[in-house]
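Right, one structure below, let's go through it.
One protein chain omitted, others in place.
Presenting chain A:
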Amino acid sequence: MRKSHEAREKLLRLGIFRQVDVLIDTCQGDNALPNGLDVTFEVTELRRLTGSYNTMVGNNEGSMVLGLKLPNLLGRAEKVTFQFSYGTKETSYGLSFFKPQPGNFERNFSVNLYKVTGQFPWSSLRETDRGISAEYSFPVWKTSHTVKWEGVWRELGCLARTVSFAVRKESGHSLKSSLSHAMVIDSRNPSILPRRGALLKVNQELAGYTGGDVSFIKEDFELQLNKQLILDSVFSASLWGGMLVPIGDKLSSIADRFYLGGPTSVRGFNMHSVGPQSEGDYLGGEAYWAGGLHLYTPLPFRPGQGGFGELFRTHFFLNAGNLCNLNYGEGPRAHIRKLAECIRWSYGAGIVLRLGNIARLELNYCVPMGVQGGDRICDGVQFGAGIRFL
């Protein structure tokens, strides 16, 4: 029974069947064994081509999103998806081809082609990325590894006439060709508002040795630990960090650096508005760390228990972090000292709403502390939506 259930789960995960039913019956027919069982899987396939159409409104922009999916292109669960987003300000599209290894879904290969435009008002920057990437994922014991090559043509531009000269100097075109490797160990259960388990993600990227004119080594990691306490509450600790080392004598580009701050990062500060800045435009930094301690409890008096109320949690947090540029002549001791001085931190409480199995919304009351000159804070109520929270 258990094995047939596992087989059913595997078939559903391929993403090519609308429905999988398992029928177990005693053997019948000529070749029947005396104590044998017939296990029949009845499946209904998805349509060969599915489309979707959405409209999205947000942040002073409206857009129309068209999606096309071929879930089983060549008969072995290859998937081709195409997404096109046409907005009042920007247009983006992406085409992706995904192929799992037959019989071994965890090993898969995908190729993506995309054009994405983003506007970043905290740096007065507009970035258009046109790129192609190829990645291969495979499991090793309990971990999942992904090896990827990516080639991106980046175009940076200014969002306003009053942009600072430091950001203006970064305008123009560049080509990044990079190899990256990511390792993920995820034992959380479930992955949104987990009750127990841990997550470790480590990502390395080497750019410049396969072409392009941008050259660096980038390392970043994400760690999260969860432990269930009495009365249905969960204690969670998380730590993020990263470092960017440019290779050669060219300075790092604003599109590669790390940013800190915002409702999904150190709460109480404006989105990406911490650290080095020039005339109000945030330039990002080459090294950062951020940590958080959280206590999640069910809503007081547990309204809607067992139903709608389960999607909400109250949330008490303590966040801290720092972001800076490194002067590589000084050595690692000086770097650690720099990251340890002038730490920004904040504390507060709020409500978290879980959206499906991927995203969450938060409404928090924050008290930012350790604010340095140049940081923009959001003390008081802060709203956040996203997939990845500190």
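Following the convention adopted for this analysis, a residue touches a chain if its C-beta (ideal position, glycine included) is under 8 Å from a C-beta of that chain, and two chains touch if they have at least 3 such contacts; residues count from 1.
By our rule, contacts and distances are computed from a predicted model.
Its record in UniProt calls the unshown chain "Metaxin-2", which is the match among "Metaxin-2", "Sterol regulatory element-binding protein cleavage-activating protein", "40S ribosomal protein S24" or "Myotubularin".
When you scan A:E135, A:D186 or A:D213 for touch with the missing chain, the hit is A:D213. Only one of A:P121, A:G309 or A:G370 touches the absent chain when the whole complex is considered: A:P121.
Which of A:S171, A:Q204, A:T297 or A:T314 touches the hidden chain is settled by the complete complex: it is A:S171.
For chain A, the list of residues touching the undisplayed chain reads 54, 56, 58-61, 65, 67, 81, 83, 85, 92, 94, 114, 116, 118, 121-122, 153, 156-158, 160-162, 165, 168-169, 171-175, 211-213, 262-264, 270-271, 273, 280, 358-359, 376, 378, 382-387.
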